[in-house]
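Note that this is a trimmed complex: some chains were dropped, and none of the rest were shifted.
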């Protein structure tokens, strides 16, 4: 493997920001319900991403391929930014740029049949800030898979959404209890401290 | 998951053609040696791909991401088709089109941390025609991984290449003996029969 950085610098960092399914047309059953819950959180997540950039924390988009098996993220982004797309007001706040990483996933978990794990290894990341859609589906699956792979987790509740407030809150409670995640609002995350140290791998495993 | 076909038809087929690392700039150690061995086989593989298209057998490119974690296959193809790229004479004969599938891989095996397995499940493919580069590296790793996942294998020796003729022949012998592959020149593959029946999964497993 060669260098992975857009600017030819390798983004070694003990922590990475993961954005799940935010490049989204919301054109699926209950998509309108999720969009309604998601719109208010877009600004929070956009701000967190900016702060991560300044702190040197890389952003990794992990996104459904929506059945298009052509590894063509650019077309997917273009479709979601089209003015006729329901997701446009959400996606325009969160579009990836040249420095961001982007991995396509075929199913719910960001780890299942994707190169996310090896990308994290490449970056040296042992802690993840998990964000995106939907809290009780892809986010919870990814949190479990990250936990089984020994990553330390931060899941800011203002940077995720589900079909309803109740589903979101129950999923956050589940994630906190069952994946040992720190549940802290994004504005309270101390990114510089994370960037310096991470939490390291959990459980005293090597 | 929604429909995966470029023309909105789903390519259900018991057999799939897999092309490994043929979108290639050959700009790595020993790349010139592999290119020299690979150039004569490009026409064979291009012809096989055409015959597969006519027989309704889908083609799946599984390709190194060359350290660019942006799921941007289009840029990768463009780079390899540039007139200044050593690989241009090879790649121009084998460029994917709208109907082909394309999966990026981070390491040697086409199955390791990629969605290939779920794509094959989606297509209904239980047999694979394995081709590409290099016979004794990514092709042999993929053949072992396909064998452990119970796929039936066809590996036409005129559609793969390595750094030297000797390495190619030894790897083909190894693949034939150790992964239970049928080693048959591409011109002898009876694609219509394969398309109708596949060989089915091996070993009497369900």
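Labels for the chains are A and B, by order of writing; each one numbers its residues from 1.
Here is the rule we go by: a contact is a pair of C-beta atoms (placed from the backbone, for glycine too) under 8 Å apart; a residue touches a chain by one contact, two chains touch by 3 or more.
Because the structure is a prediction, the values reported are computed rather than measured.
Shown are 2 identical chains; the number of copies across the whole complex in this structure file is 4.
Assume only the chains that are shown with their structure count from here on.
Taking the mean of the C-alpha atoms as each chain's centre, subunit A and subunit B sit 31 Å apart. Those residues of subunit B that touch subunit A in the shared complex are 1-4, 6, 60, 65-74, 100-107, 113-119.
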